[in-house]
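Left out: one protein chain. Kept in place: all the others.
Right after this comes chain A.
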Amino acid sequence: MERDLEQLNCALNSVKTLRSNVRRVFESVSNGLRADHGDEGKENKFILELQELLTTVNNNLRDVENSVSNLTPPPGAFSLGNTAYLSQETTQERQALYGQLVNSYKWTDKIREYSALAGNILATNSFNKTYKTFSTTKRRKTQSSNHNVSPEVIENLITSIDRLFPDVTITTNRPFVPNPVIQASLGRVLKAIIAFKGLMIEWVVVKAHAESNDLWTESRYKVFRKVTENCHAAMCHFHSPMMPELAVRSFMHWFHSYNTLFSAPCKRCGNHLHANLPPTWRDLRTLEPYHEECK
């Protein structure tokens, strides 16, 4: 396959050289005698030049013949499968479909190739974010996929979190079944809009109560934008593909510590304000409040 391609390229290149040299012959013939041929024996000089050019063309032609004879003819007609029917399409706007099809085929091919490579690399450098080692006696039933779990499992998880914290009120809606988007109101301080992907937290936005429940616009207040940033950091910190439920629980536990966002002073500097912001960071283990700059 590799060799075939090389030869094909080689043949195409020699055809290119042949064409360009033939062009030079015609150019020279059409120009006829030129000033740079001088006065004496100009006809002879012209003929010599033409002869030279024709020799090169001859050589090129030989090259082409050689490289073509090296090529192996394809064993038979290419089988295009169902795509062959696309050529029978008569409407104007659909005739471009074949090109697009080929492009997307190339893309999927590349994705397969890259994901196989990435899979290999990740398999050799496996990283485990859980602190727990699984003993053989108490092995939990491992879920085959955390992306695709039944809605009831997620529902149970959300209800249990709702019960865990009395001042967190959770409302759920499911624009993308079965992945829910929940609004968690933390007392009268703030609310977070959390999107789930299976059992894992996919996206978090923190806003004031008066703001919209839209997942894509950020809060208009600096303090909530900062808290959103920190929630993203915590979301990644607590993320553990092996124990997704624990990850969500730990995240919610951490998130719950924001009920003192406005009232608790920074543990380090003892002040409420730094750069006009209250302590927006909560320590991941101790849940103590810190300013961004003091942590």
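In this section, a contact is a pair of C-beta atoms (placed from the backbone, for glycine too) under 8 Å apart; a residue touches a chain by one contact, two chains touch by 3 or more; residues count from 1.
Basically, contacts and distances are computed from a predicted model.
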Mind telling me which option in "Mediator of RNA polymerase II transcription subunit 20", "Trafficking protein particle complex subunit", "DNA replication complex GINS protein SLD5" or "Cell cycle checkpoint control protein RAD9A" is what UniProt lists for the chain we can't see? "Mediator of RNA polymerase II transcription subunit 20"
Check each of A:18, A:53, A:154 or A:189 against the chain that is not shown and name the one that touches it. A:189
Determine and list the chain A residues touching the chain excluded from the picture. 169, 171, 185, 188-190, 208-210, 221-224, 262-263, 265, 271-273, 275-278
